[in-house]
Structure formats: structure tokens, C-alpha cells
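Heads up, one of the protein chains got dropped from this complex, but the rest are sitting where they should.
Going by the order they are written in, the chains are A and B; count residues from 1 in each one.
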Amino acid sequence: MEESITFSEVAKLVSGKLVRGEADASIVGVHTLAHAQQQHATFLANMKYKSDLLTTQAGLVFLSAKIEVPKDTSFAAMQVADPYVAFTLLQRYFHPLPRSSGIIHASAVIDETATVASHVQIDANVSIAKGVSIGSGSMIGAGCVLEEGVRIGNHCLIHPRVTLARDTQLGDRVIIQSGAVIGSDGFGFAWTGDEFLKIPQVGRVALEDDVEIGANTCIDRGAIEDTVIKAGAKLDNLIQVAHGVEIGYKTVIAGQAGIAGSTVIGNGCQMGAQSGVAGHLKLADGTIVGAKAGVIGNTKEPGMISGFPAVPHRQWLRASGMFDRLPEIWKKMRKLSDGEK
Amino acid sequence: MEESITFSEVAKLVSGKLVRGEADASIVGVHTLAHAQQQHATFLANMKYKSDLLTTQAGLVFLSAKIEVPKDTSFAAMQVADPYVAFTLLQRYFHPLPRSSGIIHASAVIDETATVASHVQIDANVSIAKGVSIGSGSMIGAGCVLEEGVRIGNHCLIHPRVTLARDTQLGDRVIIQSGAVIGSDGFGFAWTGDEFLKIPQVGRVALEDDVEIGANTCIDRGAIEDTVIKAGAKLDNLIQVAHGVEIGYKTVIAGQAGIAGSTVIGNGCQMGAQSGVAGHLKLADGTIVGAKAGVIGNTKEPGMISGFPAVPHRQWLRASGMFDRLPEIWKKMRKLSDGEK
Partner (left out) sequence: MEESITFSEVAKLVSGKLVRGEADASIVGVHTLAHAQQQHATFLANMKYKSDLLTTQAGLVFLSAKIEVPKDTSFAAMQVADPYVAFTLLQRYFHPLPRSSGIIHASAVIDETATVASHVQIDANVSIAKGVSIGSGSMIGAGCVLEEGVRIGNHCLIHPRVTLARDTQLGDRVIIQSGAVIGSDGFGFAWTGDEFLKIPQVGRVALEDDVEIGANTCIDRGAIEDTVIKAGAKLDNLIQVAHGVEIGYKTVIAGQAGIAGSTVIGNGCQMGAQSGVAGHLKLADGTIVGAKAGVIGNTKEPGMISGFPAVPHRQWLRASGMFDRLPEIWKKMRKLSDGEK
């Protein structure tokens, strides 16, 4: 039996205004413009898909005030401030985030000195070492390893097979996807003239409230000072965060990006996929690093940079648009400078 | 005791024709041109190694019809349509793919509602949740985690420490290398003006028949619709496949490549190592993406593209060959335009 919600309830949930359709009609789920049926709500957020409005089978569509409801369509239409947020709120209504079952699986290995709050879920084959503490409502997926001294706040969701190394600190509502490694040793060696001597990595990793970490992402512990990911930051999969890095509030980082040691990324920044930032740098709040960019200098103000070495985005865009004219430039140049040799 | 195979049996196995040597001679294994001994077969597939033909100690060499058997050599020679395929077939004769022992280890945690077919192998410390189904002859390596609703076909080989998240669907003969994460949450958030609101990721991942996934590769579940990897596609290690991506039949993707959300990669495509494709794109069947390329537009026909932003490969090759002449171009240019200011 699917749950359903009436349009008037939807309007309340998403702070929307029904501009066409019956308030007591209802939907049972959310789908894309292209695949929604009469029983679904859908949304227009990306203008690329605007023409799908004309053919969608959806029962209800979230639209911004700027978009007129097209003639010759029959779907119910709801005006909202941000259709993507409205979709998200409705999707969260139908699919709430997972909640702890409060069950600790018999196969979990939990040290007797660990502190486990009420209503914590610990799945099969988890290993929890000395002095670990886990806050109320948190969930630890199968096969996770929590080393000595790890501290987890309330309502965290640690997916299966995550490593939280020695002394890693998590705030509340932190989500970590499967396979991530938090607190691995930083890559620190001193060259003695004969060998690379390993430098003990004695800092920790701290993930503040509402941080999310993607699958198989690695966050190294600090060499001396902690590696810190501030509240509300979101990291995608397969990202490398080196020792001593600090990532600011609500900064988002796309897949396969990398940040070298001791660099400070500001608040509200964005890093594109496969981008990299060199070590010991400081990126200003609001810096946007383009996909595949390589940043080798500080930024002092918000704005987008791209390329390697990274330059202001528009500059990079213009230059890379010219790149494949290089052979033509060379040819013309030789023609022009003929006789000068 | 090593197994051996006669040249006439080899000829049958690889559809080859013995053009020099004794049909009842035999070999016991396969090795490279450089390291093969009298008891080994070898092959010439990469012309880079052609000169090794003159010095190889191999007892038998697979050659294409185009290659003449060199004078002053004594190895037995077998003409085949494709020496690399012949080598592969012989190697598979000596080293068949692993087969299920049919043994379920006592330490595996298997929910009572799971359906496990006959002759399935489940190794130590595996965790299998509610409603999982595993087809006949499949093998689940140690430490794997299969979440609720996962369905695995027949004769799949899941190496140790793989996560198959909720509702992941596998066809037959799927191979997944160790550490891969299939079905992690896609990277989806709606910015409310104040925070990034997590969008429930309710699509699944489907890996069709004969797909192979590399070590520590991540494939995110769809936000709404499924992420799909079609039959016969092969993905290398440390690849990022975002939510809602579709990868076509028999497409091959090299290590550390990444594909952003909702992009459709056609059939028979190739992606080079460390390449990336932006989101919401469509690559035509037969598209070849060069190593490290960054694709930001659709392709409409087969062919190779390279660079970032990616352009036709030859164009990129010519332009990048000129890249380090930029300082010279600049200097000449200034000289030529002197006096114009």
C-alpha cells in the first residue's frame, strides 16, 4: 500500500501555491518529468528539460513563478520559490532518512570500555575498540571498524565498511558512505639522505555536524594538528583530503577531487570533479574551483577559477576555446615572419 | 605436476594452424616473449616487442598470418587470426576462472529471509540482509556486505570486501573486484538558501550480465531512476559513476575515470584513464574518450576526442604539439606588432 498526500497537504509541506488543479487530488510519489505518471508529482528545475513540460504525464508539477503553465496541458501546477527544494521536501516526505532500529547485532565485537547510547543500531561484524563512544540514534553499518577513542555524535549514519581510525571525532547527523577511510595516516616522511623516515601522524580528524562523506573517500589524520571538515560540508566519492587540511562550512566537493596537506578551503566553496588544490594554500570563502582545475596559489575573493595553473574562469574559457587554433596561429606566424630569419 | 597440452590440441583450442613444429610436442604454460622457456607458449600481439621474436626461448609462438616466421629461430609457430585471443584462450585453459566450492562459512551472517541457490560459496564474515537472493554457482568473498533486497544472478564472482547496497541488481556472470561500492547514495542536495538538504536517493544500481567492476570503484544509486551498466561493459579500478548514469553494452572504462550524473555513455565506447564526462550528456555509440580528457558536450558519432574541453583527437594532438611553442609565438608576435601600438 503506497502512502498518498493531497495537493493541499503538499502545498503546506513545500510552501507552494496551487495555481491549477484540485486541492483534494493526491499523488503517491515523485518522478522525473519524462517518467512521471498521473499519480506522481514532478518538477522543472533545469531549463534543459523545459520542453518535457508539454508531454509530461505527471499529475502535479512544481514550477517557479517565472514559468507560465503551458496551454494544452492538463497537469495540476503548483508555484513554489524553488522547484528543486519543493521536490526534495516531497521526496523526503515519501522517503525519510533511515532511522536506527536500536538493534545491536550479536556478531558485533564491542570493547567493554565503549560507551553506546540508547537506541543505537550496530550491524553485523562491526568492530569497536577501547574507549569509543557512540551517541543516541546513530547507526553503524556492517563491517565498520571504529578504532580506539573514536567519538560519534547523535543520529549519525555510518554506512557499511567504513574505517574510523584512532581518535576520529564526529559531530551530530554526520553521514559517511561505504568504504570511506577517515583518519588514515597522512603522507609524511622525512628524507634522511638515505631513506624516507615515517613521521608519526599524531593529529586527528574532526567531522563537524551535518557533514557528509562519499564512498571510498579518504581523509588523512593530521601530522600534528587536526584535519577538520566544518559543519555542513559535503564531500562526494573518491576524494583525497590530506593531513592538516581544513574545509569550511557548507563547502561542497565533487568526486575524485584532491586537496594537498595543510591547505585551508574557505566557507561556502565549491570544488569540481577531478580538481586539485596544492598544499599550504588558502582559498577564500566562496571560491569555486572548476572541474579538473589545478590550483597552485591562494585566492583572495569569491569567484570561479579553472585550468591548470588555475586562472579566473572566463579567462580560461576564452583561452581554451582558442587552444585548437594553435597550429593555425603557428602557420600564420611563420608566414608573417618569413624573411625575418 | 603441471598439466600439459599438445600442439595439435592447442591448434584445436585456438583455431590455429601449426606452420612449423611437431603436432605432438607439448607445452605446460604461457609466458611473455621475453621470459618464456621451451615448455611455454607465447605470442606476438604488440609490434613493439617484434624483435623479441629473434631471441625468445618459447617452445611455441602464436603469430598472425601477416608475420613471417623469422629465419634462424627454432620455435614452433602457429598461425592464428588474433594472437592475443589465442593467448587468452590458452591461458584460460591452464587457469580457468574460479569456481564455487559450494561452501558457506559458519561465520557468515545470513538473514533467514535470504534466498541462496544451490552451490553458492559464501566466505567468512559476510553479512547478508533481508530479502537478498543469490543465484546458483555464485561466490561471495570474505567481508562482503549485501544490504536488503540485493539480487545476484548465477555464476557471479564478488571478491572480498565489496558493498552491494540496498536493492542492487546483478545479472549473471558479473565480476566485482575487492573494495568496490555499488549503490552508495548519489551526491544530491538542494540548497535552501541556508543549508544543503539531502535528497533521498531512491533509484537503484543494475549491473547486467557479464559486467566487470574494478577494485574500489564506486557506482552511485540513482536519485529517482536507476543507474544502469549494460551487459558486457568492463570498468577498471577507482572509477566514479554518479547517480542516474547509463553505460552502454560492451563499453570499457579505464582506471580513475569519472562520469557525472544522468549522463548516458553509448555502446562500444571507450574511456581513457583519468578522463571525465560532465553531467546530463549523451555520448554516441563508439565514442572514444582519450586519457585525462574532460568532455563537456554530447558526441553525435563514433570517433576519438581528447583534451579539456574535449575536441576531436587529431585536432588536440596537433594543438598540444604546439603548446610549448607559445612563448616563442608570443615573442615573435610582439616583434611583428612592434610599432603598431
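We take it that contacts are C-beta pairs under 8 Å (C-beta built on N, C-alpha and C of every residue); 3 or more make two chains touch, one makes a residue touch a chain.
For clarity, every value in this text was computed on a predicted model and none was experimentally measured.
> Using the document's definition of touch, tell me which of B:V69, B:I296 or B:I329 contacts the absent chain.
Selected residue, touching the omitted chain: B:I329.
> Which listed residue (B:G16, B:G59, B:G143 or B:G222) would be found touching the missing chain in the intact complex?
B:G143
> If the hidden chain were put back, which residues of chain B would touch it?
Residues of chain B in touch with the missing chain: 30-32, 35, 46, 48, 82, 84-85, 87-89, 91-92, 94-97, 105, 107, 123-125, 141-143, 159-161, 175, 177-179, 210, 212, 214-216, 232, 234, 236-238, 250, 252, 254-256, 273-274, 291-292, 320, 323-327, 329-330, 333, 336-337, 340.
> Using the touch rule from the top, list residues of chain A that touch the missing partner.
So the residues of chain A touching the unseen chain are 107, 109, 125, 127, 143, 145, 147, 161, 163, 165, 179, 181, 184-185, 187, 189-192, 195-200, 202, 216, 218, 220, 224-225, 238, 240, 242, 256, 258, 260, 274, 276, 278, 280, 294, 307-309, 311, 315-316, 318-319, 321-323, 325-326, 329, 332-333, 335-336.
Heads up, the rule we're going with is that only the chains that are shown with their structure count from here on.
> State, to the nearest whole Å, the distance from the C-alpha centre of chain A to the C-alpha centre of chain B.
Chain centres of chain A and chain B, defined by C-alpha means, are spaced 27 Å apart.
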